[in-house]
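Below is a slice of the complex: some chains, not all, each in place.
Chain naming follows the written order as A and B, and within any one chain the residues start at number 1.
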Amino acid sequence: RYGYFGRVPPEVVKLMFCNISGCLTEGRIFLSVSGEEMVSINTRDTAGIRILQKEGVEVMLLTSSLDPFEKALSQKVSARLGCEVLCVGEQPLDDLETLVKERKLSWKDVAFMGNDEIDVQCLNVAGLSAVPSDAPVLAKNAAKYICTAPGGKGAMREFAEHIRLQKRKAKSQLEQDRIDLTSS
Amino acid sequence: RYGYFGRVPPEVVKLMFCNISGCLTEGRIFLSVSGEEMVSINTRDTAGIRILQKEGVEVMLLTSSLDPFEKALSQKVSARLGCEVLCVGEQPLDDLETLVKERKLSWKDVAFMGNDEIDVQCLNVAGLSAVPSDAPVLAKNAAKYICTAPGGKGAMREFAEHIRLQKRKAKSQLEQDRIDLTSS
């Protein structure tokens, strides 16, 4: 039999980045005559974030400097979910690299959810990565998991359940390995 | 022939509980820059509630303390539909148990519509229970009826028509049984 050292240790996600626009929202922005701006988020997705937080995953939300998302809006979303919000530039990978290192993590411990060309690099390096079902092909090709739900309509929830499942699998594998070691 | 006493008396729903978020609404919350919050409900669903009220079913709406739904909003929904609103905690079954007993009913006289993991217990015990078509698998497995319409887009209406049909079937069965008894 192969022993513990012959196997890659299972990936355990400790940090998650998620785009607000297009992942947590549908990507739609409502504009009104009087100057009001509005977006919609889904309770199924906010429940998904709560699932991850319960599993000990730190969730950080991302907005892009390219597609200015009203600051007031992202702060509302952030307050509602108890998550920090980061504004990333044209190279999100560079902005997030520092954060990952600060937490003494490597990218394989990170989950990433994005939905456009700009997210391709992060989708590639993250240990677990996903896009909503309505993401462009380029982003889909880079993601490790493609949700069946579109952005703002359960995609985040689906990915959260996927991560929880991976974490449980990883945990039970560790247990099994310990038993195998003891019994060998 | 088998007589009346050899048969389970048909279930007649007298009380219905229905989640607001995800059942009456689509689960979407609109957030605006100015701090406004908005949800949408459907006239087909409100017509469904009126169908039940006409059939003598008391309809109570539920919100969850976990997913704080703006109090002002649930009161608006409540006023519009002429239904009481209850806020339940992490174990909705415990909160509703008292209410069911107060009305001297048993759970088989109760219809329940939910849409997430938290509702699984209630979906199991209620005489009739349903989830919208877009509920997570866990909730679907516990429900006795899965709507073809998603939440906030006719699911409640569909369940109301299902309940009305069951009530009519139960009534006609009672009639039939009475006729059978008389004629035997």
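Keep this in mind: a residue touches a chain if its C-beta (ideal position, glycine included) is under 8 Å from a C-beta of that chain, and two chains touch if they have at least 3 such contacts.
Not measured: the values here are computed from a predicted model.
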| request: Please state how many copies of the single repeated sequence make up the complete complex in this structure file, given that 2 appear here. | output: 4
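In the analysis below, only the chains that are shown with their structure count from here on.
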| request: Compute the distance, rounded to whole Å, between the mean C-alpha positions of chain A and chain B. | output: 34
| request: Spell out the residues on chain A that touch chain B in their complex, using ranges where they run on. | output: 30, 36-44, 46-47, 50, 70, 72-73, 76-77, 80, 152-154, 157, 161
| said: So in the complex, the part of chain B that touches chain A is made up of which residues? | reply: 21-22, 26-36, 38, 66-67, 116, 134, 136
